[in-house]
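Heads up: the structure comes next, in structure tokens.
The complex is shown incomplete by one protein chain, all other protein chains being positioned as in the whole.
Chain nomenclature is as follows: A, B and C, assigned in order of appearance, with residue numbering initiated at 1 for each chain independently.
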Amino acid sequence: MVGNSLTELDGADLAPLAPQQFLTVSDLTAVRNLTERLAAPLSPEDQTVQSMPDTSPTKWHRAHTTWFFETFLLQPFLDGYTTCNEEFAFLFNSYYEAAGSRHPRGERGLLSRPSAAEIASYREHADAALHELLEGSASERVSELVLLGLHHEQQHQELLCMDALHMLSQHPFRPAYADLHLTDLLSPPRAQKWLEFSGGLQQVGHPNPANDPHDAGLAHDAGLAHNAVDSGLRFFFDNESPQHEVFLHPFEISDRLVTCAEWLEFINDGGYQRGELWMSEGWAQLAVTSQSAPLYWQQSNTGFKVFGLTGNHPLQPQQPVSNITWFEADAFARWSGARLPTEAEWETAAGAPQPGAHLDLQILTPRTASASPDSQQWFGELWQWTESAYRPYPGYRAAVGTLGEYNGKFMINQQVLRGSSFATPPGHARRTYRNFFSPGSSWMFSGLRLARDL
Amino acid sequence: MVGNSLTELDGADLAPLAPQQFLTVSDLTAVRNLTERLAAPLSPEDQTVQSMPDTSPTKWHRAHTTWFFETFLLQPFLDGYTTCNEEFAFLFNSYYEAAGSRHPRGERGLLSRPSAAEIASYREHADAALHELLEGSASERVSELVLLGLHHEQQHQELLCMDALHMLSQHPFRPAYADLHLTDLLSPPRAQKWLEFSGGLQQVGHPNPANDPHDAGLAHDAGLAHNAVDSGLRFFFDNESPQHEVFLHPFEISDRLVTCAEWLEFINDGGYQRGELWMSEGWAQLAVTSQSAPLYWQQSNTGFKVFGLTGNHPLQPQQPVSNITWFEADAFARWSGARLPTEAEWETAAGAPQPGAHLDLQILTPRTASASPDSQQWFGELWQWTESAYRPYPGYRAAVGTLGEYNGKFMINQQVLRGSSFATPPGHARRTYRNFFSPGSSWMFSGLRLARDL
Amino acid sequence: MVGNSLTELDGADLAPLAPQQFLTVSDLTAVRNLTERLAAPLSPEDQTVQSMPDTSPTKWHRAHTTWFFETFLLQPFLDGYTTCNEEFAFLFNSYYEAAGSRHPRGERGLLSRPSAAEIASYREHADAALHELLEGSASERVSELVLLGLHHEQQHQELLCMDALHMLSQHPFRPAYADLHLTDLLSPPRAQKWLEFSGGLQQVGHPNPANDPHDAGLAHDAGLAHNAVDSGLRFFFDNESPQHEVFLHPFEISDRLVTCAEWLEFINDGGYQRGELWMSEGWAQLAVTSQSAPLYWQQSNTGFKVFGLTGNHPLQPQQPVSNITWFEADAFARWSGARLPTEAEWETAAGAPQPGAHLDLQILTPRTASASPDSQQWFGELWQWTESAYRPYPGYRAAVGTLGEYNGKFMINQQVLRGSSFATPPGHARRTYRNFFSPGSSWMFSGLRLARDL
Partner (left out) sequence: MVGNSLTELDGADLAPLAPQQFLTVSDLTAVRNLTERLAAPLSPEDQTVQSMPDTSPTKWHRAHTTWFFETFLLQPFLDGYTTCNEEFAFLFNSYYEAAGSRHPRGERGLLSRPSAAEIASYREHADAALHELLEGSASERVSELVLLGLHHEQQHQELLCMDALHMLSQHPFRPAYADLHLTDLLSPPRAQKWLEFSGGLQQVGHPNPANDPHDAGLAHDAGLAHNAVDSGLRFFFDNESPQHEVFLHPFEISDRLVTCAEWLEFINDGGYQRGELWMSEGWAQLAVTSQSAPLYWQQSNTGFKVFGLTGNHPLQPQQPVSNITWFEADAFARWSGARLPTEAEWETAAGAPQPGAHLDLQILTPRTASASPDSQQWFGELWQWTESAYRPYPGYRAAVGTLGEYNGKFMINQQVLRGSSFATPPGHARRTYRNFFSPGSSWMFSGLRLARDL
């Protein structure tokens, strides 16, 4: 096989993160290390390639997450902090207009410098400073910003996995990111059942703390809040608030994700050839891409193969279908005589994330419903497309200042995904979490769950 | 001036339509004639040009609306009907996959044949058949489909105006479509006030008739319904139903549209240069287009000029600002410390359309709030962008069959506009009407009205 | 059939042009009228469409040729001349940088105004002024410029035909420009023979007049010259001069053009599928266009149909193959074990154009070798691709001033075609004439003639 000799990923020291549900400041080292461990199987060459404008090179993710800590934490709060290279601010600012000019997103693959090794040094330099900052009696404000930086880095850990998979998929020989350890992919599928809900007025979104978050400045604005129960900091993003009432009509929702076997039926029933099943824009996209199966499926003599982080394997009928666009999910739902749930319906039906439901370097592929620790698959297997456009909640106000750009400016032409995936790091998921992507995108770990009117 | 000698448009025989609020089958002749009168100032050459893929040539609109009557009414219901040219079905099907293959949308400007005169004959041929069909005792079903065809044609009358304006704007010398008659554009602006609403559970959308519309077949499916009060047919589109409950938080909404003078303040305050005011995608669009004012504004030595159907005139500060993208409307609202209303808020606040609020061939430009017959400008001046993505209402089901493609397949990546414009034909507007366009489009007659949380 | 009722073209009063070989000033009326007669079968709608950026609308050609006379003759030489519309200079300047700013070439299809009828008036206005200018004792300089304007208009007459054919071909129903009158297309093909030439030093290019053309100012610079023999003005373009010596190696050249039957053999032998026959750039073009036959050939159940000015007809095996790219011509020649001639070889082998070999409104399609008045088909059937890049002759100097842009600035990335076509107007062809097009273009009336080394 062409490629790097892929060292086996070692999941052992992820243990500290597993049992607890929420991230704390003391997780700093574990989170920062996880990024480096996720990058480790990728060679300097792998880490340099940008396979499309939507994705970023691995080493760019490693540097950008470090720049984020520097910009929002070290430079404002650590006296005498100096960066190791002043040019990095230009290279590794992602999209913050207020943080100055920056390198064009679509040209990140031209950045051969700094090298993967230089970025490791950059990370060490910033980590040392972060430890220095936290060793004293860190203010609550600093703690809040550390927590923001950790959640930000976790988002990039999942992006790193998505982007690496896309990069590897563009190589004609499709090298694997990791070995496949999971043997229970062959476990029998669980029959699908409908869960009924009567609707009515429901609370949706994350509650704010007692005191007005808009007085608390930058960090609170970005969604940080005290949790009265555990007297610790509980984190949420600004786009999850404010909590508000939504009136729901009676509905039912599936107790598991749609499987590859079910998707095969859709294909075999002409799903990709029947215009009446598709949104007009999705149908036009099919005409351009000539797509007739999900992004990472390839037709072969012996049936479909599916490419994933663990390599290119024959389709496993009982696995949840992954890497689909919203257009595909919507067409499938219509074909099924069902629809996608709204995000309010999803949030009403879902429980809380279970410990152990998330990123495990021994797994890296979605499990069947019977193998999933969260047996209804709300979390930890695949993000789930919803019927809801990504728009602000009633009363939403973006954070003041540069961090106000974090979420607010993307609230158009995107659809919401709920839940989390096998690549979502431990402690990152929440029932109120709103992920979002363009309806035509499929390089994220996206699946679907059906709903129906009652 | 380069161009056709533009005959003055004669508004006299529009009178029959004005006093009544709703369209009836007996309006057939008036509606069909209005299309021809709107086309009359445009030469055969004008009627041939397609100025961008989103627009269609004038003569294409004239033919397509005729094809619609042929396909859904004459061919199924008039025994022995023969079209005058069988090839027209290929040329003038817009987007109905189920009605067969068709000419590509972006190439309508290549269709020099049939000529404008041949299309006039085509219209006469179909009109004669329609009269024959209606002379007998037309079934309710036929009446419903006539009404659908009339509303469809009215939509294309407004599209014809929008598209003609864009076509004329692409000519380097910007010829006028019609003369300017309106003198009270100079009437003083009305001070803006906020109207307060307490929110709570509200009914939104158009009620269905008592009997189940899904039993009524094609026409009912497309949104036709009996109105018990007037014992006549009351029309609505499927996307306005079903009526349903929405929970609203307290809000206030402006009692008039935003004016050009207010937009000038936005420009002068750097509105087009301040990234923090814009959605990321809108900001990227500005970078591509280098836009720094609304679509039809041009900077000149003596201030802005604004191009419209009545020609290129100095900006009138008191007129409502027109032809703006959703991105512009959203940025302006943010700059104002306000926001756009949701469509549910808009529908809760708006009254019913007033007679006389619509298309008048002597006007063809939006009036100031003090000159508007509907003094709060809900209808008859400009469509109003809302905060709401165009998605199906809870319980929405598209019509069965070909007409199911009418609305449903566009419910993604579009924003809703409410109200109506000076180019909306009489009898077409409704409080529950949902217009929709891509957030980056501005060739429609779009304006904005502000809202705020209470 | 969709479309204009096509009146039969009347060839009668072309007679005055036929017998003479060279154009004179007294041909002004006949040349100007011919343009209008070529436009006559095209409706105002037809005349408005621009089917690709390379082509121009019919009415644009009619206006541009008039602008040319105005700009280079009427305005400098006729006292008190006023144009009928000053804005036309912006619209109808083709590419003369020195003549001021102009409308973008690719947007000519947006110019619905002026109408076809207004352009007729514009032409009449200029024609009257031209007659006034010539009625007095016109200077030799004026005569030279008239001659230049006539040759320029003749080039646009052929362009008008090429562009109209392309425009009609883009309509899904392919309407015909004219009726087919020619019956001897079925005349038997003539066997092909090789004409041998020993090479050596040859004179190539058009001789200059005795006196130095560079002293003679604008018109002489553009290639006008006295011919001592006939004491009249003999015209040639600057790119044909100076006459110079070229050393040729022995060669042989075919005595007729390649036929459709021969091209079918090439297709049947996999000509469009064999990369080794093609230039790399031509092969890449095939991959983009998926082309597998000449531009206007369409595969049907009963064999190929070929579209031309006289409509869409079954392929006539004995006709010369037409509308091919240089890439196609070059690949065919390689497949034949031959090559294209250089332009010097062509000029050495060709005779002078025969009277009657050119544009005849009763023909409008290439004739077989046995039917061609010039039985070796050097002129009057199809332009012939050569092996030669279009570069300046040794000692070439472009004209001084605006007319210097006429030819010189296109001398890169173009290949030379020699001869003339059935659409070349009478009196326009010369043995030294250099036509040129991009090697990937095929909407001109291009064919090929083979050559070989001896």
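Couple of notes before you dig in:
Here is the rule we use: contacts are C-beta pairs under 8 Å (C-beta built on N, C-alpha and C of every residue); 3 or more make two chains touch, one makes a residue touch a chain.
Only a predicted model underlies this, so the values are computations on that prediction, with no experimental measurement involved.
Considering the entire complex, the omitted chain makes contact with A, C.
The residue touching the chain not shown here, chosen from A:Glu36, A:Glu107 or A:Asp269, is A:Glu107. In the full complex, the hidden chain is touched by subunit C at residues 95, 97-98, 201, 244-249, 275-276, 278-283, 326-327, 330, 342, 387-389, 391-392, 394-395, 404-405, 409-413, 415, 439, 453. The set of subunit A residues touching the chain not shown comprises 2-4, 43-49, 51, 59, 85, 87, 90-91, 103, 107, 109-116, 118, 167, 170-173, 175.
The rule is simple: only the chains that are shown with their structure count from here on.
Any chain bridging subunit A and subunit B, meaning touching each of them, is missing here; the list is empty.
Taking CA atoms, the transformation carrying subunit A onto subunit C includes a rotation by 180°, reported to the nearest 5.
Centroid distances from subunit C, each centroid being the mean of CA atoms, peak for A. In a homomeric contact, the two copies may use the same or different surfaces; for subunit B and subunit C, over half of the interface residue numbers are shared, pointing to the same surface. Note: centroid distance subunit A to subunit C, computed from Cα atoms, is 61 Å. Centre to centre, using the average C-alpha position, subunit B and subunit C are separated by 48 Å. Among all residues of subunit C, none touch two or more other chains.
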